[in-house]
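What you see is the complex with one protein chain gone and the rest in place.
Chain lettering (A and B) follows the sequence in which the chains are written, and residue indices restart at 1 in each chain.
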Amino acid sequence: MAGKKVPFYEEFVVFSRKTPTSPCQEQFTLLAPNHEIALVMAQENFMRREKVCDIWVVKRSDIRCMTPEERKTLNRIDNKDYRNTKGYGYLAKFWRKLDQGMLDEKEILSWSKGRVVE
Amino acid sequence: MKPQYKEEVIELLYQLADDDLLVSYRGSEWLGLVPHIEEDVAYSSITQNTMGHANIYYSLLEELGEGKVDDLAHLRPAGERKNAIILEEKNGPGHWLYGEPRYDWAFTVVRNYFYEAIKKRKIDSLKQSSYEPLRQVAVKIDTEIPYHLMHWRTWFEQLVRAGGEAEERMKAAVARVWEDIGGVLSLGPNEEKIVEAGLIESEAVLKERFLEDINKKFTELGLKMPGEPGMKKGDGRAGFHTEDLEEALAQLSEVYALNPAVPW
Partner (left out) sequence: MAVSVRDAEKVKYREFMERIEAGEKIEADDWMPDDYRQALIKLISMHGISEIMGALPEKEWTPKAPTLYRKLAIMAKVQDEVGHGQLLLRVAEDLIKPYGKTREDLIQDLFAGRLKFHNVFHWKTKSWADAGLIGWLVDGAAIITQTNMLDCSYAPYARALKRIAAEEVFHAQHGEAIAVALATGTEEQKEMLQDALNRWWPALLMFFGPPTAELTGSSKQEITIKYKIRKNTNEELRQFYLTKYVPRIQGLGLTIPDETLRWDDEKKEWIYKQPDWNLFLKITRNEGPMSQERLRLRRLSYENNAWVREALGLNTKIFAS
């Protein structure tokens, strides 16, 4: 009976998207013989209580992860205020004196409503 | 701090600061013109990191009473600069803006790869430096080198392995950079005193380690080792420079020099 070991199912990584504008998020991995089967099992395995608008399955072997050595390339020095709003916080005080608000995230994202004439 | 010791610290800091400033200045000229849009974005982060390192070294000099960081970076004339000549060289022929710039990506990849490889060896040595503040910044700067090295090593390997025109261009760039890469390894006319002060290990030791790294990579890629690293155009640490540096300094200080006393 000791036959040759048949190759078992492949590993798939499941991703989902909550709303059309949210980023895709990794859920978990599952075993399946192919993409189609992986897809039909994905939602009920990982998102039984969660509503999503899209699901991706990706063969794990198609994902190039970093090696532990490569993960060291992800460190950065904390000296980059110049590229963050943190480096410009002092402007708030300046604009207040001129009766103007700060162009912060709240203000700028509020512009998405467009021009509303009162 | 003994005056003699302070002098050696200052000398070494200028070398480190000016190297990072010039190589990142050349990087900043590439912005918007890199062969591939995604790479343009990636390379700019390395340039910013490196200019950030220069900033850190200049800050140590400021603490030692050498003057304001921005004065040190922008106002010192070419004759006082301590950077290696290979780092001041233009990215390619032609004026950097609308005057037919023909930037050489092979040269850029090779220069940056060799530079980061040497920088890594230097930083490892500086982590044992007798000057505590330098030891601390070396530990800090070391966190960003792995990405720089991986990035340029990957470009180097792939363009060499691509064969054909790319391989030929890369070989030519290796030959060209090698002629002057010795300038990056150089610790200048005061090497002996710098090493005696325990600030960093000797040029010979650093060179041996760098050659070990490069030899390994070259063997893997089937490239021939080009022999001793050269310093054909002279030693930047001793104040020898080219017109390229004059041009670079004129550009990078053009606005600041209008009035260095006021905020910009």
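As a working rule, a residue touches a chain if its C-beta (ideal position, glycine included) is under 8 Å from a C-beta of that chain, and two chains touch if they have at least 3 such contacts.
Only a predicted model underlies this, so the values are computations on that prediction, with no experimental measurement involved.
Which of B:L60, B:A73, B:A138 or B:I214 touches the hidden chain is settled by the complete complex: it is B:A73. Listed for chain B, the residues touching the missing chain in the whole complex are 25, 28-29, 31-38, 40-41, 44-45, 47-48, 51-52, 54-55, 58, 69-70, 73-74, 96-98, 100-103, 105, 158-159, 161-166, 169, 251-252, 254-256, 258-259, 262-264. For chain A, the list of residues touching the undisplayed chain reads 20-21, 23, 54, 80, 82-85, 87-88, 91, 94-95, 98-100, 102-105, 108-109, 111-115, 117-118.
As a working rule, only the chains that are shown with their structure count from here on.
One inter-chain figure worth recording: chain A and chain B are separated by 36 Å, centre to centre, where each centre is the mean of the chain's CA atoms. Contacts from chain B toward chain A in the complex involve residues 48-49, 52, 55-56, 140-141, 143-144, 146-147, 150-151. Against chain B, in their complex, chain A makes its touches with residues 70, 72-77, 79-80, 83.
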